[in-house]
Structure formats: structure tokens, C-alpha cells
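A single protein chain has been omitted; all remaining protein chains appear in their positions.
The block that comes next holds chain A.
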Amino acid sequence: MTEFHVDTTASGIGVVRPEGRLNMVAARQLKSVLADLVAGGTHRIVVDLADTSFIDSSGLGALIGGVKSTRQQGGDLRIARPTEAVLTVLDLTNLTKILRPRDTVDGAFDD
């Protein structure tokens, strides 16, 4: 079972931290967590992947969906602290540009 911790920082950035594996079941949950944030007016989101031990193509799809929906609102979705497993998948799928990994959650929107 994958859990999602959702927080909003003082500067209004939504932080989502999935804990566990992001496979097709968890990807659906992530999609709705992200959609709820965007619908609620949070258009800058950091997905903290420090505790995400595994991601598959559906998990990637949920993240890309979040990138598109936040950008449509003038915001962005950024990922931070990916594990080795997640980095490998990003490399294999050529997604390190649209989902450029950031070193910290706090600094994810510094540039």
C-alpha cells in the first residue's frame, strides 16, 4: 500500500510525498491527489520522491499529467530527491528534461 503525504508550504507550494511503490494502482491515486491540488488553486507542486522505492510507466504518466496541468495554470510540477530506482527509469525513458530532478524539496522552485 502506497501512502501519500500532502503538505502546503508557507509560500503556497504543494508538497506531495509518495511512500512506497508507484505502480498502476498508486499512480491512479497520485493522479487524483495532483488533480485535487490543482483544482484547489495550488499550481506549484513538488513531488518528493525520497521514499518512492519504485516507479513504473503509469507513475511517470501521473507525473507528466501533473506537469501539464500545472503549466496550463502558469505553474509547474517538479520532482525532488529521486531514489536510484526512479533515476534509472527517468534515464531510460528520456524524461530527465521535463522531470529534471532537484536536490531538495525547499529549493525545487529556486530557479
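Keep in mind that, in the parts below, a contact is a pair of C-beta atoms (placed from the backbone, for glycine too) under 8 Å apart; a residue touches a chain by one contact, two chains touch by 3 or more; residues count from 1.
In this text, contacts and distances are computed from a predicted model.
The listed options are "Cytochrome c oxidase subunit IV", "ATP-binding protein", "WD40 repeat domain-containing protein" or "3-methyl-2-oxobutanoate dehydrogenase subunit VorB", and the UniProt record of the chain not shown names that protein "ATP-binding protein".
Here the missing chain is touched by one residue of A:L30, A:L60 or A:A108, and it is A:L60.
Mapped onto chain A, the interface with the missing chain covers residues 1, 21, 23-25, 54, 56-58, 60-62, 64-65, 67-68, 84-85, 88-89, 92-95, 97-98.
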